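Complex shown without one protein chain; remaining protein chains in place.
Chain nomenclature is as follows: A, B, C, D and E, assigned in order of appearance, with residue numbering initiated at 1 for each chain independently.
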Amino acid sequence: MSGPILVINPNSSEEVTQGLRDALSGMMFPGDPEIECVTIKESPLGIMSQRDVDEAGLRTGALIESRPDASAYVLACYSQPGLDLARSLTAAPVYGIQDAGVLSALAVADLFGVIAVAEISIPRHLRNLRRLGVEGRLAGEVALDGTISVAQSGHGEESYSALVKAGAKLRQMGAGAIVLGCAGMSGHRLRLERQLGVRVIDPTQAAVAMALGGLLSQKP
Amino acid sequence: MSGPILVINPNSSEEVTQGLRDALSGMMFPGDPEIECVTIKESPLGIMSQRDVDEAGLRTGALIESRPDASAYVLACYSQPGLDLARSLTAAPVYGIQDAGVLSALAVADLFGVIAVAEISIPRHLRNLRRLGVEGRLAGEVALDGTISVAQSGHGEESYSALVKAGAKLRQMGAGAIVLGCAGMSGHRLRLERQLGVRVIDPTQAAVAMALGGLLSQKP
Amino acid sequence: MSGPILVINPNSSEEVTQGLRDALSGMMFPGDPEIECVTIKESPLGIMSQRDVDEAGLRTGALIESRPDASAYVLACYSQPGLDLARSLTAAPVYGIQDAGVLSALAVADLFGVIAVAEISIPRHLRNLRRLGVEGRLAGEVALDGTISVAQSGHGEESYSALVKAGAKLRQMGAGAIVLGCAGMSGHRLRLERQLGVRVIDPTQAAVAMALGGLLSQKP
Amino acid sequence: MSGPILVINPNSSEEVTQGLRDALSGMMFPGDPEIECVTIKESPLGIMSQRDVDEAGLRTGALIESRPDASAYVLACYSQPGLDLARSLTAAPVYGIQDAGVLSALAVADLFGVIAVAEISIPRHLRNLRRLGVEGRLAGEVALDGTISVAQSGHGEESYSALVKAGAKLRQMGAGAIVLGCAGMSGHRLRLERQLGVRVIDPTQAAVAMALGGLLSQKP
Amino acid sequence: MSGPILVINPNSSEEVTQGLRDALSGMMFPGDPEIECVTIKESPLGIMSQRDVDEAGLRTGALIESRPDASAYVLACYSQPGLDLARSLTAAPVYGIQDAGVLSALAVADLFGVIAVAEISIPRHLRNLRRLGVEGRLAGEVALDGTISVAQSGHGEESYSALVKAGAKLRQMGAGAIVLGCAGMSGHRLRLERQLGVRVIDPTQAAVAMALGGLLSQKP
Partner (left out) sequence: MSGPILVINPNSSEEVTQGLRDALSGMMFPGDPEIECVTIKESPLGIMSQRDVDEAGLRTGALIESRPDASAYVLACYSQPGLDLARSLTAAPVYGIQDAGVLSALAVADLFGVIAVAEISIPRHLRNLRRLGVEGRLAGEVALDGTISVAQSGHGEESYSALVKAGAKLRQMGAGAIVLGCAGMSGHRLRLERQLGVRVIDPTQAAVAMALGGLLSQKP
């Protein structure tokens, strides 16, 4: 298994894909496995509606079939489009970033919180937490106030302030670790972690770490 | 945070510690963070009884206090001695390998199985799964037949055969991923994974991957 | 709200759609609301793989948008393709037959069993039961032995025998009601219920009954 | 099975029974099965205390034994008096309206809310939700303010305002569907549903729909 | 609070009531509070059917009202007839022996098993465990083989052998403590505990111990 870890941005924003590369740059080493971030050009610029999710899922499946060389796949969207489909198409491990982020939070804290970009996605997240079976450990999920886009959520003082406010609220609700509920917020992760004083988990980094662990460990 | 990831073998067997180094060798890179495996010399050669666990827990705490330079700590024993104590002593993340291994299994499969070295440790593991809140996703836990020691469990054909037998039983019980329920089994991981056709997770590798993810990702 | 209850067969088999009409014939009255069963012609003859499910989901969404006149929608496939999408596209109630069938079983019995057409779909069903939050009341799920197709599952002595065998096993596992885990088995429902001596629930009938209840009850 | 669906009002208020008939009028068709609403004359005018519930339970059992001709039984009181007893006395399906209402809510929404007539009945309802196994999906239960009787709860502007207030609170708590926690509130159902913008479920209608589904579907 | 602990045998068998007195004789002290065991003469000789349970419940309520002098009440039947009613009638604590027995088992073991007199009562017990919220810790429930009556279950070699067989099966299922699922089995408790090597809990003794604890502790 010498193929790359394929990190799939299911929207068509090259800016977001570049943000993923930046977030993962600390994990890229001269040796194997490569971490390759790809954009799905046919998608809209953002995955917002359920239709966006479902359409992106099929495109993700097609992409995975066109890249059988990969050693592992990471679905770098918190809605995890095409997770079940991907797993039906490949024997390689497939990580959804919501699952990976939340499970990583549970490895360091009793209760976790989630910061969502928008209120509308919270019920979707909750359904997935029930499916994952860990809803009992959710301290709460709080959305940014709605004027901030996915693309903006990882840059600039306005979004940082909103993240701090949401994070502080989650701490009050008992969260011992906070999961960033969107692939785009990673730019603020470290600063936010230091300010809040609890682990802040970027879910794409968490998923790639899990994938790396499975592959790196296979060296003889 | 430039300190090492400190992987703590809470028993006094240097052979086991060397096994950890071997298991983690694929994760050690020229750059930071270093992965340092240490032995607790005051402990017995194996952590078997509850007293062993509890005594090892205090020694783990003392070790952590003597090594404030570490960026993260991994408790490399499936009984996770001193996990709560460790977290009370440091702000750095502390990973127990049972929690990390099980949570990593849930990131790739619906139901997971566990291979224990001995029948006697299964109730202890179940208590921890309840505390972790994921007991509903356990397909089953199966013990090796009792003639195999922790030290032997990762080497040789006899222990390999026993692992294959246990793993096959877990697959029949519905396990989509299998967690090796002991830090010493890693030597058989890859071979077992290929034979069984499902992900086989070494919990120490899983914990170190999580720890690496948190640290690597902090590069600017 | 005078539009029909639109019962969507997400595969392209007119034979299956006609089977739905037969199953629902006892629920069609001279007055409103009409129960209209439609076929998605662009789909394959059966929904087997996860890709089939996901593609059918998008087609289901398109169909729903083309039929805004309906008062309620029933997704007549046990895999419930497009359930979340459908709910995002209409304010009218959308019923998935797995959810409706299982919830109806819980209204008459402590524990329920499910008869699946094929072994391969059981993990998919279990994921949905976790999402639904009622996995604790599942006595078990048993698959027909694999030589029987969806189309055959509701007709003929061979499939009937297989259903009886599966049902008897579920009774032994404690099931107080049995859900037919496929839209195609309804032809055997009544006969099976009488032979087994427990409620046997056709999930499409259960979903349409729920939909009817919501609409009929709105007469002034 | 040509007997009626027997809808049992376990209190002695003919006015309440007539309200049930009105609520179910949209479900009554020229053909079979008839929906017959009966009053238990020996009961008090309202089922308020636990003794009322338990005494009504025994009377319900006696009534069921005197009416072996029925095809299904609906216990039209949210406290479901005599549910276990009824099931021990007949092989026909017995529906309790709390169970049926709540399960119908789960078929259309992630989380449900309940409007109770009085604060005092909420713990009783919660015990039943635990027994039913779906307490994890309760957004909340809110009581009318205590000056409104069961009989009044389905008529007049005062009770309607109180229902709107309770329903709005439940929506804020995350309820995607609202169950009317009393057989007497049905008169306000449709108006409330339109004002709140979420499904509002009358539990008696929900139970009768389930019963009808089981019977109608048995036509050859 | 100087009144007795009233232990209510809800059937009319004086022999069973005398068995309760024998079981509790070790708990009776010269001082307060007295433990008084009473028979409900209007009941049948055994509580077998659901009707027996429900009728006994009302009689239990009447008895409690006639004995307001008691400091605590124990419902000495595993079906706990009238538990909710009793609590609605008195501010004194009311203990049902199933709840008390099971909760006492959880205080000494991870998983518990239950020995039922008859297969038919197991679903009733499971419903109560769900209501109690501890069904996740049930290792299993096993019934005696059906030829042994409630009265016989605590005396003689035949019933003792059946208890040993059931207990051994529960141990294999993982039970760390065993609850006798009937008020009549107490005669065999100590002998069975010694033979099986796990705690065997008589639920009436467990309930009275809890009641005693609440009362004894109130001495100044």
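The definition used in the following text is that contacts are C-beta pairs under 8 Å (C-beta built on N, C-alpha and C of every residue); 3 or more make two chains touch, one makes a residue touch a chain.
Note that this is a predicted model, so its numbers are computed, not measured.
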item: Among the chains presented, those that the missing one touches; value: A, B, D, E
item: Touching the absent chain when the full complex is considered, from B:57, B:101 or B:181; value: B:57
item: Touch criterion as defined above, residue of A:4, A:33, A:96 or A:176 at the omitted chain; value: A:176
item: From B:25, B:49 or B:161, residue that would touch the chain that is not displayed; value: B:49
item: Contact residue for the chain not shown (choose from B:44, B:133 or B:174); value: B:133
item: Residue of E:52, E:141 or E:202 touching the missing chain in the full complex; value: E:202
item: Contacts of chain D with the absent chain, listed as residue ranges; value: 123, 126-127, 130, 135-136
item: Residues in chain B touching the chain absent from view; value: 49-51, 53-55, 57-58, 61, 82, 84-85, 87-89, 124, 127-128, 130-133
item: Missing-partner contacts on chain E, residue numbers; value: 23-27, 29, 31, 91, 93-95, 99-100, 103-104, 106-108, 132-134, 136-137, 186, 189-190, 197, 199, 201-202, 205-210, 212-214, 216-219
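Quick note on the criterion: only the chains that are shown with their structure count from here on.
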item: Starting at chain C, fewest touch steps before arriving at chain D; value: 1
item: Remotest chain, chain E as reference, centres from CA atoms; value: A
item: Interface composition of copies chain D and chain E: same or different, split at half; value: same
item: Chain centre separation in whole Å, for chain E relative to chain D (CA means); value: 34
item: Inter-centroid spacing, chain B versus chain A (mean Cα positions, whole Å); value: 25
item: Multi-partner residues of chain A (at least 2 other chains); value: 127, 130, 132-133, 136
